[in-house]
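Notes to accompany the following structure.
One protein chain omitted, others in place.
Labels run A, B and C following the written order; every chain starts at residue 1.
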Amino acid sequence: MWRKLLSLNTRYIYLAIVVMVVIPVVLKVPLPTSPSEPTQKLFDHIDTLEAGDGIWFFLDTRPATTAIHRPQLHVLLHHCFSKGIKVVGFNPLAPEATGMGRPFIQEIAAQYGKQEYTDWAYMGYTPAGLAIFSAMSKDIKGLYSQDVTGKAFDEIPVLQQFRKYSDVGLVITLAGLKTPGYWVKYAQTPYKFPFASGVTGPMIADQFPFLNAGQMVGMMGGILGAAEYEGLLKKNNIRKQFGIASASMFVQTVVHYILVAIIILANIATFIINNQDKKDRQARAEARAKADSGIE
Amino acid sequence: MEIVSLWVIAFFSLCIFSYLYRNNPFYKFAIHVILGLMVGYMFLQQVTIGLEQLVVSPILEELGRPSPDAPDILIQRVLPLLVASLIFTIFVPERRWLSRIPIGLLLGYGMGYMLTKSLEADVFKQLNATLTQSITAISGDSIFRSRWPAWGQFLPGLSALTVIGLTIFYRFRMQHPTIRTIIYIALSLFICSLADSIMILVGVLTVLSYFFFSFERRGLVEEVSRVGLVFMMVYFGAVFGNTVLTRIQIFIGQVDFLIFKWLGGTWQALFRG
Amino acid sequence: MQTALPIILCSLTCLVLIISHFIPHEANTVVFSQIKGTWYAIIKVAGYAIATLAVLRSHIRRLQARTTDWQYSAVALVCFLVFPLTYLFDNIRENNALFATTTFSDTIDVSVLRGATVQLEPVAGETYSGKVFKIDGKKRRLTVKLDLAISDLGKSGQSLRIGEQSLQLSVGETIIIPSKLMVIKRKGLFFQGLGRPLSIKKDGVATSWVYDNVVSPLDTTMFALVAFYICSAAYRSFRVRNFEAGVLLATGIIVMLVNSPPTSLIWDGVFPAKTAVDQFFVDKALINLKDWLLAVPGQAASRAILIGGALGLVTQSLRVLFGIERSWLG
Partner (left out) sequence: MKIPNSRLLTLHRRSLCASRFLAAVSGLLIIALSLFGFIGIAAGAQQVTPKQVNVPTEMITVQPGQTLADLAEKYFGDRRQYKRFLEYNNIPDINTMKPGDRLQVPVNSNESTNSDQVAPNTKAGKSATPVTESTPTLAIAESTNQATFDSLQTAEVEAVPEMIPPTEVKANDVPNDAIKKGRGTIIITWTAPEDTTNVKGYHVWRKAMPDGNFEKITKKPLKLSKSEYLDKTATGGQSYVYQVASVGASGLPEAAEVVSASSKPAIAQGNWYNTKKSYLLLTIIIFSIITLYYMDRGMSGKDMFIRRIAALDTIEEVVGRAAEMGRPAMFVAGNDDPDTGSTMAAFSVFESVANYAVVTQTEVVVPVQKPIVDQVLRSSLRNIFTLAGRPDLFNEEDVTYEVDNQPAFIGIIGDSMAKYNPASVFYFGDFTYESMVFAEMGNNVGAVQVAGCENPKQTAFFIVGCDYCLIGEELFAAGAYLKRDVVQMATLLAQDRIKILAFLALLLGILISIFNPGKGNLVLDFLTF
């Protein structure tokens, strides 16, 4: 049996991976998560907003982290659109993200029948660098003359309501870069508005000082944060099913655990077989010795 | 049109994935389609447009001006074109050696550029970073101590005791690998509980000494280079383990696309659209 | 002669490049940027030309000889024609000309633009000059560091800042390139005069359709294959053969376990942090361990490998400089 394990055809491993990935993704099998405190706080904050309020989100990220920020943005949008909250997106600090934002919103907006320009808008990149932090406290019209589709600023109704920090109920940055620190330092501290972040796994540890100081109302940490948020959406009957984040968290956990398990099993197998071989060899040597002596 | 593009993407993706079972005609077909496409793309991009923009267009433009700047255009356009076309002599067996001239120029350029750049960017910069870190933090920060304060208190003493104790023992059992290993671990615990920068310095020096070519690996050199190898193995293991997560996430994204966008989209188009 | 001449030329080029690194004088920048822009680029073009010939020749041979899998060579040869055809199709459709290089122009142009000073027109009627400092040909993006005067601030429809700033050019924006080397766009079958704008435009409809639906997805799919291979490789070769392999295995497993979230939960459940001595087993103990592995011993090893590799490269360059590295001669 041990020998069979060691000479396992790699195709079975591939098949196992396909099964382990496809089934949970199709059935949206969730990883049972208990929401961590930052995620719960973020959810609670958005839950207190009312229909007609607005949030701004900032994609401070690169396409490489799409796999993390797409689910994060999706859970936020589900929450917002189901409550009638309006959404405006930007990526002034990360030019590479220009192409990412609008399709992400479109996917969810279609499900809730929300219209571009009246319920949401995506503004894209503007080359102002860190100057946006102060500019946005006054009026975003100074930064953007048109949105990412080329529609003029004045023709977009949703923008007329939400023109500065104090107009919106939450500013959230989905960051793959080191921007949450800048946001807290240059924008939240001087202008005082509800601020939150969604970050990648390695960045989570850096956010706790801001959370503890109350500079962030909440945080979504990595794909796990998105999964927790999906759990909260389900629990509060906002969405009927879990999304891709919960499913991929489940998949990740299963794949990692099974991988570790088979690595350890294979090592045990090697150890046992080596011992057996050693014994066999000894036995054979003894037998040969006996046989030799017998001949003599 | 969107459905067509979904099907095209899905078809090629599935063709590629089918290689996991074994090499098969679908995979070969998909790969050769891409090969043909990309060779055509490279031909367009690099050869046709490159030649036109680098040579033909500037020459015609220069000649069209009132007073053509002939020497400049000869040195910048015509001469390099002649030299570069020497590469085609590989088709003429007797003159094949001429093709080495443009290749030699290319390689000379690359290596000359590399020499100063890698000295500046890799050697000097990395040595500088190591040294700066060590100097500023000889009594400095340790993740070990700062994040596990309780352990940090007695870890240095414990590991130092282990090292001293075992070293005395080691004198009598010189070749015992387990004891040597324990000494290594205790020693590294001791060092890493002092300061991260010292650990990094030790790591850099031992790994560098792993690559000494002109000493026989015996005695001290062997011990030191083995420590270096351990450092490298820690790095390789950590990098490998850390990559699994992101790679699987990409595959999940691909599955998500295939199931919900491709199948779901087709379903919608057929029965609801 | 047959070996000496190429070696001497190679060594001399190498020497000239090294010397030029120490000369800040403008003569140096002119000469070397032009060598890079013309000599180097033209030799590369010749390389691609001969490579294309080689591919076509080898597939035609396979087709003629009816070797194994000759059918796929036929597929490749047919597909070779696809991009040139879509390119011509797009040009005729959009420009009424056969060879107007709007398609692909960004990809090739931008590499020629490296380090050039260009003028930007972010909004019609406003021009700013700046230096190209980052080029991403694949994503058709060009970043330009602007040389702004104080008086330019606030004037523009775009919000501009002085100093270290990059302006992202997206599709459709125009840059004007004063240098004659970089004039690219033209209309009709033939060439026009100087000073015309180069547009960063999308590929034509047909070309971009084929590229986006056949070529781009392949990259993601190939990348996704790594998920399978990384697992089978881990299973196959993470064995404790000796101490070093054990270290590799242990760090790999620790990092993998820490990356799956329930581990910390289980860990905290088993070892709740109640007393001060339990601090070792507090909340983030495993994550701390992973961070430490990557940040301290990992950094040391990667740094030393980089230093060693760079020294090896320097020696390699010196071998080329002194003319004793001759394996490239064949």
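One rule holds for everything that comes next: a residue touches a chain if its C-beta (ideal position, glycine included) is under 8 Å from a C-beta of that chain, and two chains touch if they have at least 3 such contacts.
All of these numbers come straight from a predicted model, not from anything done at the bench.
Listed residues C:Ala233, C:Ala250 or C:Ala295: the one in touch with the omitted chain is C:Ala233.
Only one residue in the set B:Val204, B:Leu245 or B:Leu258 touches the chain that does not appear here, and it is B:Val204. Mapped onto subunit C, the footprint of the missing chain covers residues 3-4, 7-8, 11, 15, 18-19, 21-29, 44, 47-48, 50-51, 54-55, 58, 61, 68-69, 117, 150-151, 215, 218-219, 221-223, 225-226, 228-230, 232-234, 236-238, 248, 301-302, 305-309, 311-330. If you put the missing chain back, the residues of subunit B touching it would be 16, 19, 22-23, 27-28, 30-31, 34-35, 38-39, 41-42, 87, 90, 96, 99, 103, 106-107, 109-111, 113-116, 118-120, 123-124, 127-128, 130-132, 134-135, 138, 201, 204-205, 208-209, 211-217, 232, 235-237, 239-240, 243.
Note that only the chains that are shown with their structure count from here on.
In terms of C-beta pairs in contact, the better-connected of the chain pairs B-C and A-C is B-C. Between subunit B and subunit C the centroid-to-centroid distance comes to 13 Å (mean Cα coordinates, whole Å). Computed from the mean C-alpha positions, the centre of subunit A lies at a distance of 27 Å from the centre of subunit C.
Residue positions of subunit A with contacts to 2 or more other chains are 14, 17, 201, 252, 255-256, 259. Under the contact definition stated at the top, the residues of subunit B that touch 2 or more other chains are 20, 244-245, 248, 250-251, 253. Contact residues of subunit C toward subunit A in the complex are 139, 141, 143, 157-161, 165-168, 170, 227-228, 231-232, 234-236, 238-240, 249, 253, 256-257, 259-262, 284, 287, 291.
Residues 8, 10, 13-14, 17, 31, 33, 95-96, 98, 125-129, 131, 135, 142-143, 145, 201, 205, 224, 249, 252-253, 255-257, 259-260, 262-264, 266-267, 270-271 of subunit A are the ones that touch subunit C when the two sit in their complex. Of all the residues in subunit A, the ones that touch subunit B in their complex are 11, 14, 17, 21-22, 25-26, 66-68, 201, 223, 244, 247-248, 251-252, 255-256, 259.
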